[in-house]
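In this view, the complex is presented without one of its protein chains, the others remaining in place.
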Amino acid sequence: MKETTMYEIGHLINGETSLQGKAKQDIYNPSTGQADGQVWLAGETEVADAIAAAERAFPAWRNTEPVKRARIIQQFKVLLEANADRIVELIGQEHGKISHDALGELKRGIENVEYAGYVPELLKGEYSKNAGPGIDTWSEMQPLGVVAGITPFNFPAMVPLWMYPMAIACGNTFVLKPSEQDPASALFIAQLALEAGLPEGVLNVVNGDKDAVGQLLTDDRVKAVSFVGSTPIAKSIYSTANAHGKRCQALGGAKNHAIVLPDADMDNASSALIGAAFGSSGERCMAISVAVAVGDECADRLVAELQTKMKDLKVGAYSNPDNDFGPLISKAHHEKVSAYVDGAETQGAVVVVDGRQASDPQYPDGYYFGGTLLDRVTTGMTCYQEEIFGPVLCIVRCPTLDDAMALIDDHIYGNGTCLFTRDGEAARYFSDRIQVGMVGINVPLPVPIASHSFGGWKQSLFGDLSAYGPDAVRFYTQRKTITQRWPSSSVREGASFSFPS
Amino acid sequence: MKETTMYEIGHLINGETSLQGKAKQDIYNPSTGQADGQVWLAGETEVADAIAAAERAFPAWRNTEPVKRARIIQQFKVLLEANADRIVELIGQEHGKISHDALGELKRGIENVEYAGYVPELLKGEYSKNAGPGIDTWSEMQPLGVVAGITPFNFPAMVPLWMYPMAIACGNTFVLKPSEQDPASALFIAQLALEAGLPEGVLNVVNGDKDAVGQLLTDDRVKAVSFVGSTPIAKSIYSTANAHGKRCQALGGAKNHAIVLPDADMDNASSALIGAAFGSSGERCMAISVAVAVGDECADRLVAELQTKMKDLKVGAYSNPDNDFGPLISKAHHEKVSAYVDGAETQGAVVVVDGRQASDPQYPDGYYFGGTLLDRVTTGMTCYQEEIFGPVLCIVRCPTLDDAMALIDDHIYGNGTCLFTRDGEAARYFSDRIQVGMVGINVPLPVPIASHSFGGWKQSLFGDLSAYGPDAVRFYTQRKTITQRWPSSSVREGASFSFPS
Amino acid sequence: MKETTMYEIGHLINGETSLQGKAKQDIYNPSTGQADGQVWLAGETEVADAIAAAERAFPAWRNTEPVKRARIIQQFKVLLEANADRIVELIGQEHGKISHDALGELKRGIENVEYAGYVPELLKGEYSKNAGPGIDTWSEMQPLGVVAGITPFNFPAMVPLWMYPMAIACGNTFVLKPSEQDPASALFIAQLALEAGLPEGVLNVVNGDKDAVGQLLTDDRVKAVSFVGSTPIAKSIYSTANAHGKRCQALGGAKNHAIVLPDADMDNASSALIGAAFGSSGERCMAISVAVAVGDECADRLVAELQTKMKDLKVGAYSNPDNDFGPLISKAHHEKVSAYVDGAETQGAVVVVDGRQASDPQYPDGYYFGGTLLDRVTTGMTCYQEEIFGPVLCIVRCPTLDDAMALIDDHIYGNGTCLFTRDGEAARYFSDRIQVGMVGINVPLPVPIASHSFGGWKQSLFGDLSAYGPDAVRFYTQRKTITQRWPSSSVREGASFSFPS
Partner (left out) sequence: MKETTMYEIGHLINGETSLQGKAKQDIYNPSTGQADGQVWLAGETEVADAIAAAERAFPAWRNTEPVKRARIIQQFKVLLEANADRIVELIGQEHGKISHDALGELKRGIENVEYAGYVPELLKGEYSKNAGPGIDTWSEMQPLGVVAGITPFNFPAMVPLWMYPMAIACGNTFVLKPSEQDPASALFIAQLALEAGLPEGVLNVVNGDKDAVGQLLTDDRVKAVSFVGSTPIAKSIYSTANAHGKRCQALGGAKNHAIVLPDADMDNASSALIGAAFGSSGERCMAISVAVAVGDECADRLVAELQTKMKDLKVGAYSNPDNDFGPLISKAHHEKVSAYVDGAETQGAVVVVDGRQASDPQYPDGYYFGGTLLDRVTTGMTCYQEEIFGPVLCIVRCPTLDDAMALIDDHIYGNGTCLFTRDGEAARYFSDRIQVGMVGINVPLPVPIASHSFGGWKQSLFGDLSAYGPDAVRFYTQRKTITQRWPSSSVREGASFSFPS
């Protein structure tokens, strides 16, 4: 971790970096607890300028052939790979992720860039010859215009890449508002996109707070909004955007359960759970935060395996690649996670492994929280009901698979879930019935690959269409259906073209 | 038209007809101006019963194989064709459409039933082998649960058939609330659907007023709402449904312009416009209500042709198949349409053909309004700005195609539009740029066929997904993505299955 | 079974029944061994007439809208259901299948008719807006012209329905040559297709022998040939058709193995195997004729279960619905099957259950052959290497799944196969690697549903595209790609349309 003088993060508007706004706000390095930089919060002018730039860029971009748009996206991918080290460092510095984890995030983001590069295939409309007598009908999926994206702190590089590569590949122009807690990587990446050949104004980044968000949601020129964050905000974003005539997809929180059946490969399951529960300090909307063991014997085996394996877990600064995971994002969040564990203890959970006292000796002010295992958690406990967003895994015990599934279906969230088993029938029974959008069978983080779409059910997603993949193409385009008939033709049927007799 | 004693229309809940509710309301025969029947307005109990019935029916219906669901839908189509005469009569009686027009409506509805019968093909998910090492990923498009549909008076048979056949084919159960102005055909048709084999509770019909609508929009058990009506109501339905956690698509009003270029086949264009402007008394959201002629010479020729051809238009009671179109839906609506024409005259439009005094001598109390042609209409006039929903065609004159297109793009609606020309370049220029969802080239009513989707842009549709066709499949299903890996296999790799040595 | 005077089966050419040809041949009732009817074998004239009729019908049929063609196909389905009893009787009489089996065959055929009815969806081309600057490109899947189908005796109703409903729905016209051993049901069904509304000449049937086949394969007007039969004939048909400029798909023989793992649900597996091995007397290209048990203990359990359950098997005349299966198709075939069992015994197989002496006391001349179970079959035996096409199940014993799979991959056929297990990993390992086109997991006859396609690998299918389902759409159409650009437009850009200044 190199010493830096206080750096400044601004906006990217119409192809220009802009260091101005209504105020500046500190950016903390969670590994040290120090504020190393500052981010400019966009005022009304900056947001308006970004939208205006995007609007100006739209007509020419819309008319650019899909294959040419795709080539810029493909070149963007090349630049992302070439600059991976720099991006990983920026993520680590501001978010606290260890390099292997940050690189994993970036790779997932690049996958979405790749998929957006397939857009000449993805934008194909459907053509019906002879829809009626002499009538043909076809569909064109046209871009919407200016689209906005509002993204969370926990995947500062990946989540923006879920959104704008596809939005732009479809012919839209874009305004991104990243999290003000870790804005550097998103801004750097956007600059690479321009370098890859995006014309001025096609992609703009504004940093800001909720005023900027509010302005994006209410400006008539913005036609659609993609959001990822917590459920209460997602809900509010969704209704505000809709009330202002925009289409919106807003992804919220989660409480992902894994179920472990007695026939599971327990070594595999426990290793998988440790990665899924504690990776990135549990600050993932696809983290497994509850493991439901079916049968007490299975639960005992599972807890024992976890307890043993958790001894090897290393928490510490992002700059040490030997660490398994880094600090939480902020002091405030650290206090919140601690309070959940304290509450769980009070409410009767057994703290099998306690991460509350974790620290990195080199960085005593970092926001470190160790992997925590809570056994005998019940549905009445706060640690069960709410999303903790920290490295805390709750064990719930259930007599049957049906009971375990009922737990999941009774929860307000429906983002991800996983079943550990070797049994084909159990896998199908579970995946068919469970009220969750993304289901893993022996895959603890069933984040769909880029050619499928990401979306939870229930309070985990507001909107009809999921993020990225095929649904994103539909979200970022509007359907136009053309019905065409040609009447009499003077040139074809006319006598004047006959040879003179 | 046969004499009838006062008939009663109730509800269809859990397979049973129910004649009860909070009140009864008269149903008028617009051709005679007489109230011939009464409709029961559902109270809270009836609506709740319908929803409960649909919810009970859901689990078994969801698990029924798509091919079996499709067969019931296919059988439903057979019954619709066998009962066409009866349906046409019911539509005519309550709505006033002439039989040829009512039959046209029914046929369009049947097309949507046919398309819903393709559901084994339409529900296919996408399967990615080796999404990761030893990992497969696929998508299942699962039904939502209970879905509601709220439909308008102007297509009492067709619009419900846009909705529930596909919703049901996808595995949902349904509660339909038809227009209380002409509820008989929708109820009769729903009974045919049950007769075709739908299990009890899969399709329910409640008649009612805005209280019933409100209840459908706020009950948690209803997961999605499809609506067709006017724009202010569509907007309100959309935001209420969203606020209550439902997905919603709400189709609103229109002001569809046709543009006539000087090279158009004028005989064909003028005939097409007469059908599109006056058919069904202009009470269609796809009716052409404005014709924009490019160039004064073109305008003069167009007006002359229209004036001549309009002399043959016959308005009168639905029961006479020689009539071209029938009465307006109600006395109140007749007054409203008259007021638009009066206003246009006052604001300077030239009333070339005046339909205000139309009548059917046999039925002096019918709500007849003749085909009306207004020339030299300008964008400042109320008759131009608002949707009249009557047999009134406004002529606007423009110097160039670009000017004509600007008119359309400046209007708040974006449902349908049409260009009359013989020129390939003009057609492409227009269809590419115009901000309208459904575009006709020499096709005045570019209602997409059932294998495409119906949806306007701007204030004509609230929601991401269009009605019927491929978009309806996406609207009535939620995406579930399964990611599967199988760990060690004791049965395959185990030594115990070797021959003893 | 009713007494009939000798009936005559002819051709269906241009909508007319034709009783003529180069000769007549007896049709035997395999349940009685009596010749009850005669079939006319088409001479050169009849075949030429059928092709000519199809060619004449093509231009108008090709231009008929897909939705209208689909409606005739849908009506055809209604008539097939209404006439199921009659069809089942015709199949039974000439082929010997028991009514439940014949009805099963018919239902599978009707599924393919249903799928062909989806053709407005299936024929959609792909539309690429802005393929280049101002250039659009789209594909149209156009019909080929006259298509021929040549079908086998073992599914006299179903296999023709794999072919012509889709070929015709795609806009082609058709000449069918059914098996001359049991031609009645195919002819009757074709008459229903005409009754459903097919114009004259769109579907023609010629009965005949290999001369008729040869003529169909060499006439230039025939553009494509679908064939189902034995492998040597399939291979010859394929090369002859190709040499005469036709596209061809030719399905041949099979030797379908099921593998039983020790963890299988043995009750379920053994019941499934009995149905799959002996149903329709094993005269199915998807019949299981080899069961490979993994491990001797598993083999012993399997043989014991099969032996017990086979005691209840009833073989007898088609007219008794209590029978499980009926006679073989002919005396000659009976002798051939007997010889295979004799040879197996000689070569060292253990005849656990012997069906060679089976008979129906009421019909001593029927071609009955009882369910036969051969244990300890090895790959060197003729009964293992060749397709028996009779009710004979061979048991092979293997130490591991890999050994069992190697057996399958070493065989020349690759039509269908099945694995019995409860283990998810074993299922995926098997289905991924096995060199067979249709794979069942606990499904012994993995005949794909109509919305998927039917096709084996290796010597079981010659051609790129499988039968029915999506591949059939591709097979029965030729791709046309249109690339369109519009140059200057006098009407849009011309000054003459401006207002005079």
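Here the chain labels run A, B and C in written order, and each chain numbers its own residues starting at 1.
Just so it is clear, contacts are C-beta pairs under 8 Å (C-beta built on N, C-alpha and C of every residue); 3 or more make two chains touch, one makes a residue touch a chain.
These figures come from a predicted structure and were not determined experimentally.
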item	value
Residue touching the undisplayed chain, where the options are B:324, B:375, B:425 or B:464	B:425
Option touching the unshown chain, where A:33, A:275, A:295 or A:343 are the choices	A:295
Hidden partner chain, touching residue among A:8, A:44, A:85 or A:121	A:121
Touching residues on chain A - with respect to the absent chain	67, 70-71, 74, 77-78, 111, 114-115, 117-118, 120-122, 124, 129, 134, 136, 261-263, 294-296, 298, 399-401, 421-429, 432, 449-451, 484, 486-492, 496-500
Touching residues (missing chain, whole complex) on chain B	63-67, 120, 123-133, 138-140, 421-425, 427, 441
Residues of chain C in contact with the chain not shown	126, 128, 131-132, 135, 137, 139-140, 238-239, 242-243, 245, 247, 265, 268, 422, 427, 431-432, 436-443, 446-449, 451-455, 457, 459, 462-466, 470-471, 474-475, 478-490
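What we mean here is this: only the chains that are shown with their structure count from here on.
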item	value
Chain located farthest away, centre of chain C as origin (C-alpha)	A
Multi-chain contact residues (two or more partners), chain A	126, 128, 131-132, 139-140, 422, 427, 441
